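The following block contains the structure, expressed as structure tokens.
Partial complex: the chains shown occupy the same locations as in the complete assembly.
In order of appearance the chains are A and B, and numbering begins at 1 in each one.
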Amino acid sequence: MARVRVGVAGYGTIGQRLADGVALQGDMELVGVADLAPTLAIRALKEKGMPYDLYLVDGADRAGFDALGIPVSGTFQDLIGKVDVMLDSSPGGVGAKNKLLYEKAGIKAIFQGGEKNSVADVFFHGYANYEKGVGADYLKLTSCNTTGLIRAVDALDRAAGVSKVAITIIRRVADPGDYHRGLTNALQIDKAPSHQAVDLMTIMPHVEATGILVHTPVTHGHIITVVASGKDGKKITREQALECFEAHPRIRVVSIADGFLGNASFFKYARDLGNPRGDMYEIGLWSDSIVETGNDIMFAINIPQESVTIPETIAGVRAAMKMQLTREEGTRETNKYLGIGKFKK
Amino acid sequence: MARVRVGVAGYGTIGQRLADGVALQGDMELVGVADLAPTLAIRALKEKGMPYDLYLVDGADRAGFDALGIPVSGTFQDLIGKVDVMLDSSPGGVGAKNKLLYEKAGIKAIFQGGEKNSVADVFFHGYANYEKGVGADYLKLTSCNTTGLIRAVDALDRAAGVSKVAITIIRRVADPGDYHRGLTNALQIDKAPSHQAVDLMTIMPHVEATGILVHTPVTHGHIITVVASGKDGKKITREQALECFEAHPRIRVVSIADGFLGNASFFKYARDLGNPRGDMYEIGLWSDSIVETGNDIMFAINIPQESVTIPETIAGVRAAMKMQLTREEGTRETNKYLGIGKFKK
């Protein structure tokens, strides 16, 4: 069977990782990536010897790329003509404009969290609503926080039934190397409810969700605390929660006692593992954070914001292209090629 | 009636503010403060012209103080001999040793949050269990986070009845000017449940509490999110919550829309108000953080960690010395002298 041809629009924090992830899939072909300017990411691509072909979007200064000796394989339109599906990780708003090009060319696309939901037919999460994406032309992924959050809540919901969650998002304010955003010696609060809670309800409409988000001046990993209630007031025990989290291939259950003292520990650990870029696809979950509160259960998770959406996005390709028709198969193939879950006993 | 004579042991972050607070009470006399070394706080005291008399604890280098021209009024033992009650804000563990001196001299004492509960007869909170402290010899105050948290939960409990709370503490890791503690680009999580939740249950035994604490690299104000359940499953509405918070003299209800974007806004506002040291006695509560979650209510508060315990500690003096026998009178007198609540409509 011919491999599915995939392009990546926007070679930034997410785009780079999507390209890396697609390149690992044995049944997909990464045709190329498209971007506008010779950013550090593009310069690194060149220094690495151009493992991926580069295409330039409209408005790019071709002469500037030539002067730097960066090989260019064609225009964005050229790339569109060569792929079955585009992973669009352009800056917010650009994806909506690109969609017109995709429609004209008759290709499918998956948009990242920065776009409005209306850009897509399906608001998608690889684990929670895979089947909704099967055969769809335009998907939009949940954002990094929501993707990680839903992984945990979906796991708990399938194991024990969840009717309600109240979340507190302790958000990292910028990615490593980001100078455009920043917060210095301040915690910043957003108007409640947070959009992540609202988004969760869109993906999991049988769950009532609300939450408060506080930005913090760090760069590695959001921490979310979740208070979850069972269905019909049924108690969720600590054991039930722990068991379903430990069984999940994309959840890494750790403990403070083992040395995972906070969000920076996951980044350090991923670097020590030798993972490219020090990335981790799994969310972290502290076993020693799980506590019962009446019939409800409370716990804390860590979201590696740069990489968490990659597997769910690749599952989106599988769903949209009908490569696998069920959640079980789609996530299993994705996990296999990304090496997810091997560390589980 | 003679004014109650008060001493302060330990002229650090809390001790300085206790001294300032006691000095404002018309019915108390600040006899003096005791410390060990010529810290910046002591040097500032000298530069200000010694508004408070200084006594030296055992082990202090008297010659060092003399060389710097810092007037010394006597020994810690001298101070003990002149007061009715000591506010002990010594480093953790020292208070327990000091207690032997207080017992020998027959004076009362109020210990700060760093000491073990066993140092005192009553674990005390000026609003929630004032009556328990009436006439007691040794009180221990709740810590800063717990003090602020209980203010809000106690207010809600008296208005609507609270049976259960699940809290997320987003803790500032060090005070301004503190070089001994610190956290850099990391969020650090503590084993759950947090001691603040456990302490809340000691003060308010009819409430079930649990929670997760995450340290963050900032210096101004803890933020706590609270999910509170009513008694017997009874719903607590947003309006009920907002109303009781707005009625509380030690809770400052603000909104993000007004410019209170996070914890640093409170510090800025207190500085702009001209408050000494930029301190604020009130906790902050964001009206636009209050959301309903099923029958429960969720909201976020800001705890000015350096100053929040001052009014509750001074209320402790009133209780222990039987200056006022009821919570209403004790807190009212404290608020009057500290100027708390004037901003309320």
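Keep in mind that, in the parts below, a contact is a pair of C-beta atoms (placed from the backbone, for glycine too) under 8 Å apart; a residue touches a chain by one contact, two chains touch by 3 or more.
This structure is a prediction, so every number in the text was calculated from the model and none was measured.
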item	value
Whole-assembly copy number, given 2 chains displayed	4
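Heads up, the rule we're going with is that only the chains that are shown with their structure count from here on.
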item	value
CA centroid of chain A to CA centroid of chain B, Å	42
Of all residues in chain B, those that touch chain A in their complex	163-164, 166, 168, 170, 172, 185-193, 208, 210-212, 214-221, 223, 225, 227, 229, 256, 261-264, 286, 288-294, 296, 298-300
